[in-house]
Every structure is written in C-alpha cells, then in structure tokens.
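The block underneath contains the structure these notes are about, expressed in structure tokens.
All protein chains of the complex are present and in place, except for one that has been dropped.
Labels run A, B and C following the written order; every chain starts at residue 1.
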C-alpha cells in the first residue's frame, strides 16, 4: 500500500491517492466529509475554516462506489483560492514556518511559494485517505479515536485516559460536545479559558497534545522483516509528519519507572490471554500485542503570529518583523481527527501486507480465520 | 540510499548493507570499531558485553578501502553464539519483549526464535553503518554527538544542554569519562547510584533518555516532495526503531509555551542569518534550518528481568513466571552511540538525495558551491 | 523520483503525479498537449480518438508555471465518459484483454470493471508526465524520438535506422508527415495498405514494432548500486508496462553475431572518445555510454476484435463469442509518442539521482561541470 498527497494550498484543489487498496470496499463519501468537517472545527481556528467546507470527491478507483483494486484518488476543492498576488513577492520568512528552509532547499526567491506545500492544508487529504482506511478497518472491527490531552498549560491527568478506555463510546460523545475535543467538562472549560487568555488576548498561539487510541486490534499486526519499518517506526514516521508535531510517544511516557513496574504482566482470564496493565501502548517489539494502541502526539504552537516575531529580509538583508498571514490560534481540537486517520492508514497497511491485496471479503476471511485459531 | 540490517542474535554473524553510497569514500574500520566498543560499554551492562568485542569487517563495496559505488556490506561476528538448545523449546513469553507478538504474527511455536530478531543485538549493525555515515559526514564538517539526559528518576536539567552546545568538545571528553555517558560529574554519580539502588539491588531494570545533536548542518537538507518523508518524519521513523525507544522529540519539549516564546526569531549578525534561540531543534517544516539538530529519545526499561513478572505458558495455558535470560540492567550509556549513528544515516541520505550519488569529491564540490552562494 | 498514474477509463478524469521533481522547471502545457494530440492520431485508430481531444491541466506543483519541488499533478478530462451502464453486467471475457485476469485477481463479477484499469487510456497520463520529462531533458540537450518500424508483415530494414541517426531532424519531419509515423514514403504506403487489407477489411487488428532513440545523452547516467535497477532494467520495466507490448530490445537484435562483430570498438577522434558502431544501443552494464540509446518495442495486435473470438460466460459457464467494444485497429502510430515519453521519464530520473533534487539551475551546473572535466 502506498499513499500520495499533493496539491498546493491555494491551488484549485488538493489530491490524494491510495495504491494497492483491495477490491470490494464500499466507500461512503459522507463519512469522509464528516471527518473533514471535524478537521475544520474547534475553538481557536481562524477565518479560513469558515470559508471552506471541505467536500471530498472520489474520482477514481471505484465502480458504483466500491473499490476495484485500481488506485483510489480523491480530490477536495480549495475554496480559499489564490489570495496571493504572484507579482507581489515576499522575502521575509516567518520563524517556525517553512519559508526559510524551503528557500534554502529550492532556491526560488518568492517565499509565498513554500507556503503552498508547508501549510497544514494538505492534512485535509490525509484525513480523507485515513477516513477510507477507517472504513476498511470497520470490516475488522477496529476503531480509532483521539482526544485532546493538553492545550498550553492545561492538561488532562493521565489517569483520566485510563478511565476513557473503560467506556469509549461515552467519552467520544463528551469529546464531540466539547469545543476543544476534550471529554472532561472542567478541563475543557479551562482549556477554552487558556485559549482566550493566553492566545487570543495576547495575539499569540498555543500548542498541546493529543492521545490517540486504536481498539480491537488483533495481536500480530506488523512485521519484523525490516527492523526499520515496524509498526512503532511507522507511527514515529507518520505522526511526526503531521504539521506542528515535535514529539511522539507510544504507551506510558513515564520511563522513570523500573522494569518490573513498567512492563505488562500476562494473565490468563477465562482461557484468554490478558494483561494486567497496558504501558506498552499495544505494541511490543514493533508488532501489535492485542491491547489498545496508545499514541501521544505533541504539537508546538503554530508559527504564524498576529503579533509577529523578529525576522530578516532575505533580499535586502535587513532586520524586519515577520509578516502576518491569516491563521489559526490553536489547532489541537481540529487535529484529533488527523491523528485518528493517520493511525488508521498504518493499520490498514499492516492488514493488507499480512493478509493479501485482492478482495476485502477474502482478506476478512483470512484475518478472522487466523485469529480464530489457537489464540 | 537504502540500508539493510540482518543476522540472528545467536547466529554466526550480523550483516549490514548500504546501497547507493557514492564512490570515493575512504572507510576507516578502526573508527567503526571504536563506535562498536562504545556500544558495549556503560555501567549496568550484562555479561554478553564482556564476551563480545565486536569487530567489523567491510566485506564488499570497497577497493583498497575506498567505496566503489557498489553496495557496502559489513559483517560482525557473533561471539556469544547459540547458547540456546534448539531442542529445548520455550513457550512462556516475557512481558515487554517481542516473544508474544512474534508468535502472534509468525506462528512458529518456539519463542526462542523471536529473540533472534527482537533482541537489540542488531543495533551493532546500525552502529557500524552509521559509523560509515559519520565518516561520510566528516567531509561535510557535520558532527554528531549524544549524551545521557536521564536514567530512572535522575535527570540533567535542560538548561545544561544549552551549556553543552557552547563547548561540545569539552563535554564530549567529560561524557567519555563518565561510566553512564553523562558529562556532568554530580549527575553522573547520582545516575550510578540510581542504577545500584533502583536496578541492581532490586533485580530490575531502568530506562531513561538521550539527547542527540548534529552540528554544522547546512540549511536546506531534506525535501518536501513527499510530506510523509521529511527529515522529521525520518527521525520519527528511525529513532522509534531503536529497541526500547517509546518516545522521540525534536527540539524544545515544553509545548506549553505560547508561540511568541516558542519560535526562534531571525537576526542578522555580521551579515549572517542567525536565530536568537533554537527551540525548533534545527528543523522547520521537515527541512534543516542550519541550527543544531536536537533529538531527545525516551527508552523504556529493558524487558528481561532477573526477578521475572507474571506470564503464561502458551502451550499449556497456565499462569507461570516469565523466564530470565541473561541481560543488561540499563542500556542508556551504550545507546548514545546508537542514536548518533542513526542521525548520521539520515543526514547522509539527505546529502546524497540533494547532491548526487556518483563520487564524494563531486558531491562535496556541489555542496560547498551551493552554500557559498547567497546564503 | 516517483510517478503515479491513476484514473478510470470512463471516469471523469485521468490523473498523473511526479514526486521529487526539482524546483525551477518551467512547464509548457502546449507542448504536453501537442504530445497528447500525437497519441490520438494515426491511421487505424477508432472512434474514441475523435471524441477526445485531450487537454492537460497542471493542477499542482507549480507557481506561475514553474515547478516548486512539490509533487506535480496533472489531470486530463475523459470526454468519452461512462458509455457503460453499470446495471448491465458483462460476464464474457475478451481473449487477450485483462477481463479474465482481472476477475481472477479481484473477484468482482462485472467484467466491465477491469476495462477501467486495463484499457490503454492511462497512457495519456504516461504521455503527459513524459512530456514534462522531455521539457526537463531539453535543459540537458537530450532529445528523444520514435519511429514505427513495422506494422503486420511490413518492416523497415534495420539499416534504414542507421540512416535516420545521421539526420534526425529530417526524418522526424518525414515521420510527422506519415499517417503511420514511418519516415520512409514507400514503407509508409505499404503499411497503410497492410492496415487496409489485413486489418480493416478483415475486421481484425495488427501489431508491430517501434524504434525509440535518445541522443546527446552523456555517458555515466545510471548506477550499479542496485543491479536490478539499472538503466536497462528500467527500460525493461517501463517499456514492458506499455499496453500490448510483449517484447523489448536494447541495441542490435541480431545476437547471432560473434562477440568481435557485436561489440563496439573505441576510437579516439580529435581527442574525443568515440565508437565505430553502436550495437550496444547506448547502454553497457546498465549505465549509459554516451552513444544513442536505441530501444525496440514489440506490440501484439490489440485484443478487442470486431469479429470476436470464442469465449465463455463465466456465470453461466457456456461457450459464447467475446463481446465487441468500440476500439482501434492499429495503435502503433499513436504509440511512438508513448515510447518517447517513457524513455524521457527514465532519463530524467537518472539525472535527478545523479545530480540532486533541489533546483534545475543547480542541477544543470553540476551536470555540465562534471562532463566538462576529463571526458
């Protein structure tokens, strides 16, 4: 399986492609659009999100709405198109953004160019492709969900996330009711206050973190054939690709615990193999272990600031202020759906690699047949 | 560029391969062996490390010690060979190790099999290949170094790592003098005490963290062509592949800071582009920005415990204790060289992709020519 | 560099993507459209070619018409859209087509589905992407051209192709004036007669062959790092991918000659390294040798026949006739531009791998600098 993500932030449209997706998967565009809508909401988002109501179109790889084995291509129109006059070059890079690094690499002088690839606009494609992966995983009863765990200095206690795992459905409803995608009322309110006080009033931005879970994942997904391409490596790769992400953690973050407290004992319960804890976050030695997969992702505050930082003009070599370009203040709430979709893509790939690439009905048969045996 | 890592932990030898390494690079085996030696030392390591004194042999891809453009292959003999009697199957998985997940995937009944791929033995190959990458990077004046930043509950203050960056050479000497690869005498001593009290005396193990730096990296290494394969994605991928690593961070970990304090202002000093801080850790939008690359890696305590945890027998379906297999207590000190080598491989790849794959003299010419221009 | 080709033959549009194309390349859509026009012409083509006048749109990866380093995406509308009623399933496979093999793999029952991927419609994307590659190669003075060398039993003598290489410009004009893209008037006429007599009058189809040349290619493009991915392997791979192609040859096809007559002696002429023949077809040991690259491609007659062959109904298990679906009689003339574009993509990739992926001006500088030295 391979995915491609293309499209310029202010071009006519964004494009996504999944290659080697099996035949026979019914794709529901409405479910993709629902996810795209989640990506545009959340307290602290800027104007662009109101302009755009992203709608996906599956333009290739299906027949009567069902995948054919050919590459699935989706497109999403850019409604906020070309506000930038290409005659009006920009030479002042924004600290934290990809203006300066883009120029250092590609050596085209107008810094506006690099925003086309470096803005987070392309995550709408990641979301759409991952939504297809979620529909694939539905057939294998695998569910994925994310929650905002911190914004600025306001955090959910880790123990609360143990609570969430006892009743996902309830907490997803609570999350969806929160403007910051945080399922605990009190924390949610404090996060909103944090955004108001620390970001909006100060013309600045805030970062934070997200916890992502996958449940009902069978043990044995992944492969150790290539030690640099195991499930945890892929999580490192794909999650670190999400714009603003600076840190990725799998399972329990407190590595100061000694080994006998960190590792998860096995226990036989009603003839089934269980664990008395899940510090490993569902992955041991790069392969799934049957417990919930748990990934924590850390986002820096976004880099376009209403009250800009010091910068320089690369042409005139003068110290100047960075430009302000319309943007969000906090993207954490919108990013929950992005991390879900990212994890979905990884797990879909592992199932295809593990069980074949022909037809989803055959793959399901093979999957459930394997796990019905001596497990 | 592509690398392959193979070999079974108790087989005759470990094998590494680098494909698409340019011609003309002189490889010094002694420098590789020095790094292999570092990988075997450190307070808290087990018996195997005394048995083995790893020695690399470059067995292909060179002519008179100089690369030819053909794949470079290295091998390292396994001196601690086959202590395991293959008639004596094991059916009890160790919590935290890859025994159970390996069985879930591959369905061969003897769990000893999975240790062959899942033990950290293969990191000797990663170290050897990365040592070649370090020799490649020498030609571009890029240096890489790592330090232990925490073991168990004992941490170096982050501000001390700012101090280190002002005088790398001095602190490397200090690090090399510390049995735990921590360059601050007082912290180093407390770490040793922590190992004694919390790990050795309790028959358990400890995790911790490592900071890795790359200096003299030019801005503009990497590419945004594939948004899922930028330098930060590769760091996520490769560092998360290192055994026991559960978390990876690039740059400043405190994402609770608002945007105006997090991002690194530009300033022109003596006609040169500089930054007044380096919270980005040398990477913006997935491309190097010319500042020091800073990666923090979090290691769980290793999973083989002298006082074992609860487990089950997969054949008899009984609750039993996990087996104890000779092992280390703390691998942080040994892992500093591994994270250095990992980062070196990533940067070598970016230079080859950016400047060509024919001959190192030509590549150097192109690299220094680009960076001598309007920068 | 990587390319992706997607789109269903009767969907709304076809999509192509090139990843890792350097920044700074001006793309001329008119030149792409000229090539798309060539792909639709030629004596013996069917109705669809009149319906469609393919027009490319570059929808991503450029700024003011110049590449930015981001993936270039092109789309081409399908004007002959959905003539197939998806309620009207087909169960009778056409011999020679991908109906039966598609069903064997993907197990969706309506055979119409497989035509969406298996018809040659996608070669319009290959042509568009290859046209961009040709524009890239222009900067390196590399030119590529193809000629029809046989249709049915009518062949151009091989010696005539030696003649062509002495004056490409003249013979390209002659080719363009021929309805069958064959630059020799008499042979061209006999080919037309062959199509009339052997194909059209008999309600059948004809195959043949094409010779493709690349000139002004420097020696040393390619790499032996991966022996399974050298220039000749790529030619085998990409040319064999073109629909209907069953055979691919590089250089002189008469392998009955002994070695001393087959191989191309070196000679020094005016201080320059030359060869007294070019039987190798420009490639030795998988790397270019500075002579014209020469590839011969053999096409089977296309498989959709107006007077159909015997087939079976896969549902009812009855012997029946294959269906007739609107099609061409001879595609050789239209395929000359396809083989040109295919070779262009291979050579662009080799230049990027050899000289870097940042900016075309830098790459040119490096290329011409290398070849100005001791060559």
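In this text, a contact is a pair of C-beta atoms (placed from the backbone, for glycine too) under 8 Å apart; a residue touches a chain by one contact, two chains touch by 3 or more.
A quick note: this is a predicted structure, and the numbers were derived from the prediction, not measured.
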{"item": "Residue touching the undisplayed chain, where the options are C:43, C:63 or C:249", "value": "C:249"}
{"item": "Residue among C:86, C:153 or C:216 that touches the chain left out of view", "value": "C:153"}
{"item": "Residue among C:183, C:208, C:333 or C:356 touching the omitted chain", "value": "C:208"}
{"item": "Chain not shown, touching residues in subunit B", "value": "4-8, 11-15, 17, 19, 22-24, 59-61, 63-64, 66, 68-71, 73, 86, 102, 105-108, 110, 112-114, 116-117, 358-359, 361-362"}
{"item": "Subunit A residues that touch the omitted chain in the full complex", "value": "19-21, 69-71, 220, 223-226, 353-358, 362, 365-366, 369-370"}
{"item": "For subunit C, residues in touch with the removed chain", "value": "3-5, 93, 95-98, 100-106, 114, 117-118, 122, 150, 152-153, 198-199, 202, 204-209, 218-224, 226-230, 232-241, 243, 245-253, 255-260, 262-268, 271, 273, 275-276, 279-281, 283-290, 296, 298-303, 305, 307, 309-312, 314, 317-319, 322, 354, 375"}
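In the analysis below, only the chains that are shown with their structure count from here on.
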{"item": "Magnitude of the superposing rotation for subunit A and subunit B (Cα, nearest 5°)", "value": "180"}
{"item": "Central chain (by mean CA position)", "value": "A"}
{"item": "Interface residue identity across copies subunit A, subunit C - same or different by half", "value": "same"}
{"item": "Euclidean distance of C-alpha centroids - subunit B vs subunit C, Å", "value": "45"}
{"item": "Between subunit B and subunit A, distance of the C-alpha-averaged centres to the nearest whole Å", "value": "26"}
{"item": "Separation of mean Cα positions, subunit C and subunit A [Å, integer]", "value": "39"}
{"item": "Interface hub residues of subunit A, defined as touching at least two other chains", "value": "4-5, 102, 105-106, 114, 117"}
